[in-house]
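One protein chain is absent from this view; the other protein chains keep their places.
The first chain written gets the first letter, and so on, giving A, B and C; residue counts start at 1 in each chain.
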Amino acid sequence: MKALVYLGPGKRVLAERPKPVVELPTDAVVKIGKTTICGTDLHILKGDVPTVATGRILGHEGVGIVDQVGSAVSHFKPGDRVLISCITSCGKCESCRKGLYSHCVQGGWILGNTIDGTQAEFVRTPWADTSLYRLPETADDEPFVMLSDIFPTGYECGVLNGKVSPGDTVAIVGAGPIGLATLLTAQFYAPAEIIMVDMDDHRLETARRLGATQSVNSRDGRVAERILELSGGRGVDTAIEAVGVPQTFELCQSIVAPGGVIANIGVHGKSVELHLEKLWSQNVTLTTRLVDTVTTPLLLKTVLSGRLQPLSLVTHHFSLGELMKAYDTFAQAAENRALKVVISNGRG
Amino acid sequence: MKALVYLGPGKRVLAERPKPVVELPTDAVVKIGKTTICGTDLHILKGDVPTVATGRILGHEGVGIVDQVGSAVSHFKPGDRVLISCITSCGKCESCRKGLYSHCVQGGWILGNTIDGTQAEFVRTPWADTSLYRLPETADDEPFVMLSDIFPTGYECGVLNGKVSPGDTVAIVGAGPIGLATLLTAQFYAPAEIIMVDMDDHRLETARRLGATQSVNSRDGRVAERILELSGGRGVDTAIEAVGVPQTFELCQSIVAPGGVIANIGVHGKSVELHLEKLWSQNVTLTTRLVDTVTTPLLLKTVLSGRLQPLSLVTHHFSLGELMKAYDTFAQAAENRALKVVISNGRG
Amino acid sequence: MKALVYLGPGKRVLAERPKPVVELPTDAVVKIGKTTICGTDLHILKGDVPTVATGRILGHEGVGIVDQVGSAVSHFKPGDRVLISCITSCGKCESCRKGLYSHCVQGGWILGNTIDGTQAEFVRTPWADTSLYRLPETADDEPFVMLSDIFPTGYECGVLNGKVSPGDTVAIVGAGPIGLATLLTAQFYAPAEIIMVDMDDHRLETARRLGATQSVNSRDGRVAERILELSGGRGVDTAIEAVGVPQTFELCQSIVAPGGVIANIGVHGKSVELHLEKLWSQNVTLTTRLVDTVTTPLLLKTVLSGRLQPLSLVTHHFSLGELMKAYDTFAQAAENRALKVVISNGRG
Partner (left out) sequence: MKALVYLGPGKRVLAERPKPVVELPTDAVVKIGKTTICGTDLHILKGDVPTVATGRILGHEGVGIVDQVGSAVSHFKPGDRVLISCITSCGKCESCRKGLYSHCVQGGWILGNTIDGTQAEFVRTPWADTSLYRLPETADDEPFVMLSDIFPTGYECGVLNGKVSPGDTVAIVGAGPIGLATLLTAQFYAPAEIIMVDMDDHRLETARRLGATQSVNSRDGRVAERILELSGGRGVDTAIEAVGVPQTFELCQSIVAPGGVIANIGVHGKSVELHLEKLWSQNVTLTTRLVDTVTTPLLLKTVLSGRLQPLSLVTHHFSLGELMKAYDTFAQAAENRALKVVISNGRG
């Protein structure tokens, strides 16, 4: 089968690889219908993720059709249409029983990381009963590709951890796909104001179209000041960091109101300065989280009922044979005005 | 001044009464701008509320302009535009400090009950600093009349107590003003389905227009069965009782899913049968609540930001001089397709 | 093997039955070390539980040693010492993923109910990975028999649902084993007062010894009045019903303070009268729950650290061969001053 293979820092190839098979009784093999590329895949390609070995098939997002199941899989059978979660959960360990699937002792983020991933014609999914989600027969499968990772990530790490509530003022720093998924799911809770921050005017325009009430381009150097103005001098109830660099985390610290929350989503490569000399008395909460995907069933319901429209984040389409080109497009997101790219298997 | 006075069961009159004055240092006197009539006022007129004495000026809702303040009032001054909460809160007692304003030892629901109310040209409001809310100079005051009682009631007793959450299936039994205020504020939380139940097709039509995804007329005798069908046989996550009679409470018991919530809003005149022989093992939560109006500041923000549109519940307008006619209209709500009627002082 | 078998209403026998075997890959067979008898077993014997067929081996509590495991069991192997939960949880269904194990679509309370139970030399336990809990090698196993059912029941249905908190006043109605388990776990949260209610002075004496700050014998007909006195006229923050008859539920309604909680644990055979005409405005929460046993890992830690002493509820010991006599003793609990009886396999 065709698969996108990591060959070490800076190197990827669309190669022919053997079709995976069921290895353990709890495995399934899924024929990929659609997959996508994540910012994390670009990090891997930069060599920033040491757990990814050379030769690994990338990708941790996708929808498809169950092709084979192991003998212990009881909830799925070949032919079932499924969503593949980016987080593998055994459902049995102490972490899983507490809803902390991201820290499953045998799972967590392993697809496209420590085992082969979804940017291929087929993928082996361990612990299938608790890591796949059934899709309705009638639904178009494309919106659900967005539910493998970015929507649960924005919702769990940003919106839920950030305790976004009706009437609140929320700032989301970073208007990439994750920031925009956060923006869309933040609206589940009717905040009064959502202020979007980015350096790319096109993305801010998209954010306003998708429900941001205010947007601030951070290039002007007065972003903290402007957000304080927009929040009546008080600061924001929730500041969501969706970039992953020290400057944006610094910004969050300077705009959060007493009693507020800083919810970190960004993948940080280095430590940051925490201003406890100021914040110790500000009654703030700061959260970090690798997505658990515990809200996938809930998000499925919001998509099926029309409350959530994930396709608003899809900008480009490719066939599986065009995966290299899809990467090129996604890697130059600004020039290409790319958010999420969808890669289809067998219909290109 | 003109005031609507209760003269015992079945009797009301628009009479001339002395203008109220500040009696205690924590009082304010407010010149009424707009007021409205509540279902509870009709209960009083039926003689169902024994705490209301003959001679009482009715009304516990309204907006207006501060006319006078007592010496201990520090947050308001004459000329301030204010919302009058239906619940008076001293801000000092154990209940108030816990957010249980409805059980304030010196306050609670007293306006138009144990002291004179808002259906008049002026009203004395005790504990003004903690029972009035400032309105912005620029805003039209009419939407805020709806925030004295029905919106906090629907939101606190129905939506918050009912733990309405994204993706949930919610049933609201009763599509009167309170039920519809519940419907509008339930949408703060993006439930997947909101099923509205009433016996009046016109109100159900209004409900669908205001965001109900399904509606069921309870006259057909199969309402529980139909709601179970609509919820895939599982029952609803939240059943909200907004009527106040045994039959509707019975309905809520028969449609709630295991793990779900029954949130009672209705004012009940008699006891009901609770089916513990069935419910003991169903992991359900049942709540009751007299509105605390702790969420008034939050609701103000949702109105000012445009997330909540309270005027969608206003069907009729009257001048203060037409208060008797306003009561006639509201008392025959079905014929008149009346939801909330707004009574204006000095602009009729 | 020897087993206690239900032969229809009023009839039980200690009979010879075939040793169970692994039927499904997710099963284990456990050699019982110790088991006990539950109040529910007496209900079954009265014929009150129609799901229990004639010929059923009773019992849903116990500790033992894993004898055999199915091919899909990955967390346990023969020889492991385990606690058997009274609730079987598949770990995969929507209910289990939400922590509502009691409503597991394939599990829930099935042991000694719809499948053979633990009052035998061996028991087959379905979904072993998610329904058994590992015991440390070194620990005495007797305290853990109490963690199969009564401690999670008292803790989850009574203490957690009842939101017992530091400084609170709590009433527990019923000082049988479940009520006393509630009393012990309520002390996890440092309530100021725990008032115990029962008709049996001996049990009330035990309750005081185990931490109740007050006790009231309900025979005197003034129990509500006395509890109101003990709570300064205010009523209790939490009233826990641990009996299951209308009178005790009525009592809970009359003693709960505004803003308080009634947490039902009792198994009710008939409906009760709910005084909504009074409670509608009292901001009370009422909960029901079949134990989920989601807190079993937590309870294990409290026992291992010495915070919880389950053996304080054990009054009698029998061998498996004496099971009929153990039932006689437990059925006449008052005369025998019996709380929990422990039945040991192979050391009688």
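Note that a residue touches a chain if its C-beta (ideal position, glycine included) is under 8 Å from a C-beta of that chain, and two chains touch if they have at least 3 such contacts.
The structure displayed is predicted, hence computed values, not measured ones.
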Touching the absent chain when the full complex is considered, from A:Q106, A:T287, A:T315 or A:N336: A:T287
Touch criterion as defined above, residue of A:K19, A:R208 or A:H268 at the omitted chain: A:H268
Chain B, residues in touch with the chain not shown (by the definition above): 25-26, 71-72, 74-75, 91-92, 94, 96-97, 99, 129-130, 294, 297
Hidden partner interface residues of chain C, rising order: 165-168, 185, 187-190, 192-193, 213, 297-302, 304-305, 307-308
Contact set of chain A toward the excluded chain (per top definition): 95, 98, 100, 102-103, 244, 249, 258-259, 264, 266-277, 279-290, 292
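Here is the rule we go by: only the chains that are shown with their structure count from here on.
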Size of the rotation, in steps of 5 degrees, that lays the CA trace of chain B over chain C: 180
Chain copies touching (chain A, chain C) - same or different residues, decided at half shared: same
Sequence positions of chain C contacting 2 or more other chains: none
